[in-house]
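Before I ask anything, let me first share the structure, which is written out below as C-alpha cells.
As you look at this complex, bear in mind that one protein chain is not there, while each of the others sits in place.
Coming up: chain A.
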Amino acid sequence: MPGIGSTQISRRQMAGILGLGAVTPLVLAACSGPGASTGGGGSHPTLSQWYHQYGEAGTEQAAKKYAASYKDATVNVNWVAGDYASKLNTRLLAGSGVDVFENNAINIADARAGKYADMTSIIEPIKDQFSETALYNVQIDGKYWGIPMIIDPQAFYYNKAMFSDAGLEVPTTMEAFYECVAKLSSGGKKGIFLSNTDGGAGFSSTMAWATGTDIIASDNKTNGFSGDVDALAETYSWFRKIQQNGFGLQGQPSDWWDITPFANRKIGIQWGGMWSMPQAVKALGDDVGMFPMPPSGSNGTYALIGSNWNQQVAQKSPNRKAALEFAKWLWVDQKQDQEDWALSYGFHIPPLKAVAASASKLQSGAAKEFVDAFTKYGKATGPYYTNEIGQAMEDAGTNIIVKGADAKTQLAAAAKKIDASLATLQ
C-alpha cells in the first residue's frame, strides 16, 4: 500500500482527485447565486427576475403569480433580501445572473457603462400614457432605460383627531408646521417622527423644492440652491429646532418608512410613504390625513417627492430580447396585474395614467389627498441626483439638524461636492 510520500497514486486516489475536479465547477456554478439564467435565447428561454424585499405581505406571492402566468419564457423570481442595490450592482457589473430587474436608482454612470438595455422602443410610442414625473426618472441622454412600475409619493401623515383636539390647522408655512409639532409635543410627549438618526436630513430634495429651489440646477451642470441658500438654510433651521427641543420621536425599532408609531397614536405627525396608507387607515380610520412639505421663503411652494420603482433589463443578459418582451408584457400590457401590484398590498400610484385613473382605492380619503397633492406638486429627483449627491446632502443635513453645525457652511460644502459630482457626468 503506498504511503503518503509515495509517487504512486492509487486508482482510488486518482478517482478522488478527478472527482474533486469534476465537482469544483459545479460548486463554483452553485456559488454564482440564485436564478442564473440559462440558455442563449432559445425558443423558450429561462429568465431571472429580481425584486427587492417588499415589506407588505403577499407581494412575493403576487410577483411569482405574474411570472408564472407568462407563457413565452420561464421566469424565476428572485426575492432579494438585504442591500438590494449593492447586490444588483455587483450582478450587473459581473454581467450574469440577472436578466430583468426592478430598480429605484437608475443612474447615468450605469447607463453609460452599458449595464442597462435601452427600452426607448417600448416607451417612446406610448410615453404620453405615463406620468411625466415617473418618466423623468428613467430618461438619460434622450433614451428611456426602464418602465416605471409604481410611484411612491412621500409626505407628512397627520392625525386629524389630534390636530382637532389641540386646535391645530394643517400648516401652510414652515413656521406653522413647527408650531404644530411644538403643540403636539406638550406634556413630555413627542409630536413627530422624522427619522431615528438624521432628524429629517434624508428629505433634503423636498426641503429644497419647498423653498422654490432645487438641489440640482435645471441644466444639470451645477447645484441649484447656492443662489438662494438663505431660504434652504431657514428650512433646515426649523428641523434643527425640532431636534434641539426634543420634539421628534427617535430610537424606534424601524425607521420613518414604517408608519407604526403614527398608527399607534404615539405621535401626531409622521413623514411617510403612500405605501403605508392601508396600515394607517386600518388603525386610525378617517383620522388619517396628509399634507406636503409647507412652503418656506419668498419663492416657497408646497413640495412632495415621488420616487419610482422601474423595470429594467440587463444589457449583458443572454436573453435580452426575451427579457425586454417580458418587461413590456407585464408593465405595459397587464393592466390588471399593475393595479393589483400598486394597490392590493401597500398603496402606490400606478405610473400609467389610465390605470391610476381607474383605481377605485385612490378615489377617496387620504389616498386621494396623496394623489391630488402629487399631481399638483409632485417632483422627482431625476437621474442626475447620484448617490454621491444624496450622500453630500444627507451629510450636510445631519450635520445641521443633529449636530447643530452652521447651515450655510454645510450647504456650501455640499454645493462643492454636488458641482464636482455633476462635472463628472457632463
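Everything below uses one rule, namely that contacts are C-beta pairs under 8 Å (C-beta built on N, C-alpha and C of every residue); 3 or more make two chains touch, one makes a residue touch a chain; residues count from 1.
By definition in this document, contacts and distances are computed from a predicted model.
Engineer: Among "Monosaccharide ABC transporter membrane protein, CUT2 family", "Multiple sugar transport system permease protein", "Electron transfer flavoprotein subunit alpha/FixB family protein" or "NADH-quinone oxidoreductase subunit J", find the name that the UniProt record gives to the complex chain excluded from display.
Structural biologist: "Multiple sugar transport system permease protein"
Engineer: Touching the hidden chain in the complete assembly: which of A:74, A:129, A:173 or A:196 does that?
Structural biologist: In the complete complex, the chain left out is touched by residue A:196.
Engineer: Which one touches the absent chain: A:56, A:230, A:340 or A:395?
Structural biologist: Touches the omitted chain: A:395.
Engineer: Quick one: say which of A:59, A:74, A:89 or A:375 touches the chain that got left out.
Structural biologist: A:89
Engineer: For the chain that got dropped from the picture, name the residues of chain A it touches.
Structural biologist: 3-9, 17, 85-86, 89, 93, 107, 109-110, 112-113, 115, 188, 190, 196-199, 201, 246, 249-253, 386-388, 391, 394-395, 398-399, 402-403, 413, 424
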